[in-house]
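Presented below is the structure to which this report refers.
Missing here: one protein chain of the complex. Every other protein chain is in place.
The first chain written gets the first letter, and so on, giving A, B and C; residue counts start at 1 in each chain.
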Amino acid sequence: MLMHDVELDKPYQVLDPHGQLVRPMPQGLSDESLVEWYRTMWQTRFFSNKVVALQRQGRATTWGPLIGQEATAVGMGAVLEPQDWLTGSYREAGAYFARGFPIAGVAYYTRGLQPPREVCQPGGRDFRCLPLQIVIATQMLHAVGLAMAAKIKGENSVVVGGCGDGATSEGDFNEALNYAGVFKAPAVLVVTNNGWAISTPRARQTAAENLAARGVGFGIPARIVDGNDLLAVYEVMKEATDRARAGDGPTLIEAITYRLGAHTTADDPTRYRPKEELQYWEARDPMKRLKAFLIERGALTEESDAQLVEGAEAFVAAQVQLAHDHPAPGADGFFNNVFEELTPRMERQREDFRHDYGLSEGK
Amino acid sequence: MLMHDVELDKPYQVLDPHGQLVRPMPQGLSDESLVEWYRTMWQTRFFSNKVVALQRQGRATTWGPLIGQEATAVGMGAVLEPQDWLTGSYREAGAYFARGFPIAGVAYYTRGLQPPREVCQPGGRDFRCLPLQIVIATQMLHAVGLAMAAKIKGENSVVVGGCGDGATSEGDFNEALNYAGVFKAPAVLVVTNNGWAISTPRARQTAAENLAARGVGFGIPARIVDGNDLLAVYEVMKEATDRARAGDGPTLIEAITYRLGAHTTADDPTRYRPKEELQYWEARDPMKRLKAFLIERGALTEESDAQLVEGAEAFVAAQVQLAHDHPAPGADGFFNNVFEELTPRMERQREDFRHDYGLSEGK
Amino acid sequence: MTMIATKFTIIEALNQALAHEMERDPRVVLLGQDIGKNGGVFRVTDGLQDRFGENRVFDTPLAESGIIGTSVGMAINGLRPVAEIQFAGFIFLAMNQLVSQAAHMRYRSAGQYSCPMVIRAPFGGGIRSPEMHADSVEGTFLQTPGLKIVVPSTPYDAKGLLTASIEDPDPVIFLENIKLYRSFKQEVPTERYTIPLGKAAIVQEGQDLTLIAYGAMVSVATEAAKAIKAQTGATVEIIDLRTIWPMDEETIIASVTKTGRAVVVHEAPMAGGVGAEIVAIINENCLYSLLKPVTRVTGYDTPFPPPGLEDNYLPTPARLTSAILRTLED
Partner (left out) sequence: MTMIATKFTIIEALNQALAHEMERDPRVVLLGQDIGKNGGVFRVTDGLQDRFGENRVFDTPLAESGIIGTSVGMAINGLRPVAEIQFAGFIFLAMNQLVSQAAHMRYRSAGQYSCPMVIRAPFGGGIRSPEMHADSVEGTFLQTPGLKIVVPSTPYDAKGLLTASIEDPDPVIFLENIKLYRSFKQEVPTERYTIPLGKAAIVQEGQDLTLIAYGAMVSVATEAAKAIKAQTGATVEIIDLRTIWPMDEETIIASVTKTGRAVVVHEAPMAGGVGAEIVAIINENCLYSLLKPVTRVTGYDTPFPPPGLEDNYLPTPARLTSAILRTLED
């Protein structure tokens, strides 16, 4: 089913925008899992909206909304096994949640602080999610490196690296594809094509008709998938991670979706984006599609849905609270973790800082 | 004839290895031009061999031999008009010569000095060849930038950028393809695939079957050409520069050839390269092929060929002599051309240097 | 020529400088991420694409090396590109094109080709921006001969220095403190003018200590100097470098020779920062006038901290004041 040059012009779909199956259900999917992921999609949406609200109140740093992309994100993270790794940009937080990474971890981050181990690894479990990446495309090389290490060590783990459509223009993205191909790394490289890189439309990002075509030139199989269709994303991701796990190497996946929100809380999309486009995509909301399907299937009722949605909101609120209740590092916390140990000069600088800041008796 | 995904697996050929036409002669080619280019190919070979000899005598810096790749190089430079630009790596010197850039310019460079304007631009003509590039792949972005400028200014000039197969792995190469595509730059990006990047074979450089396939992912038409067939290289280059000149945008060209020499005078290819491979390619020497064709065509006789070859060697010797006779910059010459003017501190540093070096009375 | 001056922010002053130069010199083109329709994430290029067309003001793909690398080509082929890097911390993705190419082209071509281009980039802390959005890079580029480094501290300077940078025959990296972008307005002539590169400004004269600053640290310096005056009566001479490289050694040397004491302040980490070079210059030229060691008040030797801790990292008037007090002690 994975292919080089064929079918690169139409996204793979399982559910149509009305939630009707256009292909058979992917194998091995239980209703429980689907409902679980649907819940995570809602948690992701609520969380994003919550942070936007907090940001407006001055209680969160600049934030890039996740809404509209929940199916891609959750599908990306949902297929992973405990031993796998995940690394993505600020926009892939939903994938982290689907993998189990605590929402509180990202909530803590929005306080403008690096979330500590206790928050990211509750119960001591390392979710193997690298800090959300800000420097566009760099994480794709990390993904390939993580995967190369897994292969060298003979471990049966795969790595998912996620980035945006804009990221595909960076040298690092292309070097990542190339290294993945050459080393047959067990990596799945996922491009969430949400149509825009800030104000730059996909069409100005590259002259190619699609981003999956990039795979050809690096000898990597590629797929285009409807990124608002959780079932399709899941299926394509599953297939790609299975391939990687079986030693058959990397896959490039382009998921077509749309950022319904602003680029970040500092952005004004009305400056560059036609209203009709937004309307078009609002009608293709990934939550609506999955809900319709789950209801038709009987896995959900209007009532249980309302409960689930409410529960998701409450869960998010609790996670955010958890993050805000967790102590901030000391005022001098920024001296930690530069190296494993402070250099003698840093010790002196910290001493001076404490003195200036009134943290210690001083010298 | 230019195409995306088709024919990317067989190099375009006009002459077979025995110099027999397998396709019609490219249109508009005179025998005089062919003989002229054949001469430049010999000049390139003699020049390269001469520098290797000089290097062994300690009279030239490290040098990367050009031999085996003369048809690609000369075909790449031969199609250019005076208003066009050319930029390539150390291995593309033959393209510079075909464009008219003085051999003396490169000979001067092998003295370990930056060739000055008087040597590079005899008669005041700027050949629009950027200094041979050492930092792999960077010149491909310059080529695209030169082309973008030509387009912005509405000038009817095209730009050829040349690099090796190894260079295709660098982020810059891929960014160059992408910018070329997005801005529809009048650029022809030529990859001289000589099979090796130092000791790294093409197959370890990328998992893709060929390098031209890279064009697909950037929306750029691509061609593969037999790089030891001057007629084929010429035709493909002509077509690509014509397209660029007509405003139809960039082309990626992969020329398949072979480096018959060492990577550089510091390299020992027997450490990594099978002897049989060398033998295979020696039998496909681009000079032999073109000679056989020109003789069969009556454009050359064994006798006139011998004369031409002898003349090429003599010409090279004279150019090298010219370069060696041209004065070196002063001992303090390395202070020049950092900025248009020396900064006050550099003035003082130069003064100190002159004093230490005994160049002036000192302070 | 009478100059009409109105009050403008740095953003507006920069926008004016760009508009003037584009008006005047058809070779000037602007490129960068989101600089066209969006006017840049900080709106420095607002309205310029509408005014000068997509041929001269254009968005690029998301690739910094591509921005600088193609600018090198455009500059060689007769244009004067003014490239925006969305945040200075991302210049590292274009480091090779900047260091080994843009800054070396005149040198490696023995003067045949050159790169008259400007790289504009916002930087600096104080606005709780995400990772790598606040990093100061000027110190890193001191080891890049062939590159000029400019950091304005006021709207007036921003306009005059940017104009001079565009006019300059060599590559200039022009670093704009985000915190200053809209923090205050100043009278700025609406006409074109230049402020020469390589010349520092004496922000205020003083007798007792020389305080060397640039960018956002100039106003921190001014506050500290006021506090010192109030607390001790001592007068501080403040030098605003304006151009980091080539550095105006003359002005520094004259001042420190006079005052005998000096403090340097910058946001960048201490190790190998601009402050180190300034101390070295003072050491070489006015050691015998020095009454006390030169004090460096800088970012600490850590990465730029996460936004929630940045206030503790950035030099403040209080920290600077106490450093000055120490340096004024006998």
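The working rule: a residue touches a chain if its C-beta (ideal position, glycine included) is under 8 Å from a C-beta of that chain, and two chains touch if they have at least 3 such contacts.
Remember, predicted model here, so these are calculated numbers, not experimental data.
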item: Chains in view touching the one left out; value: A, B, C
item: Candidates B:11, B:65, B:171 or B:186 - the one touching the absent chain; value: B:171
item: Contact residue for the chain not shown (choose from B:23, B:39, B:117 or B:204); value: B:204
item: Residue in contact with the excluded chain [from A:31, A:81, A:126 or A:282]; value: A:126
item: Contacts of chain A with the absent chain, listed as residue ranges; value: 85, 114-117, 120-121, 126, 130-131, 135, 138, 141-150, 152-153, 159, 171-172, 175-176, 178-179, 182-183, 336-340, 343-345
item: Touching residues (missing chain, whole complex) on chain B; value: 61-62, 90, 111-114, 134-137, 166-167, 169-172, 197-200, 204-206, 266-267, 271-272, 328-329, 331-335, 338, 343, 345-346, 349-350, 353, 356-357
item: Touching residues (missing chain, whole complex) on chain C; value: 89-90, 92-93, 95-96, 99-100, 103-104, 107-108, 131-132, 137, 139-146, 245, 247, 268-269, 271-277, 279-280, 282-285, 287, 290, 292-296, 301-303
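In the analysis below, only the chains that are shown with their structure count from here on.
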item: Reference chain A; chain at largest CA-centroid distance; value: B
item: Centre distance in Å when chain A and chain C are each reduced to the mean of their C-alpha atoms; value: 36
item: Approximate Å spacing (C-alpha centroids) for the pair chain B, chain C; value: 40
item: For chain C, residues contacting two or more additional chains; value: 61, 63, 65-66
item: Residues of chain B engaged with two or more neighbouring chains; value: 171-172, 175, 178, 182
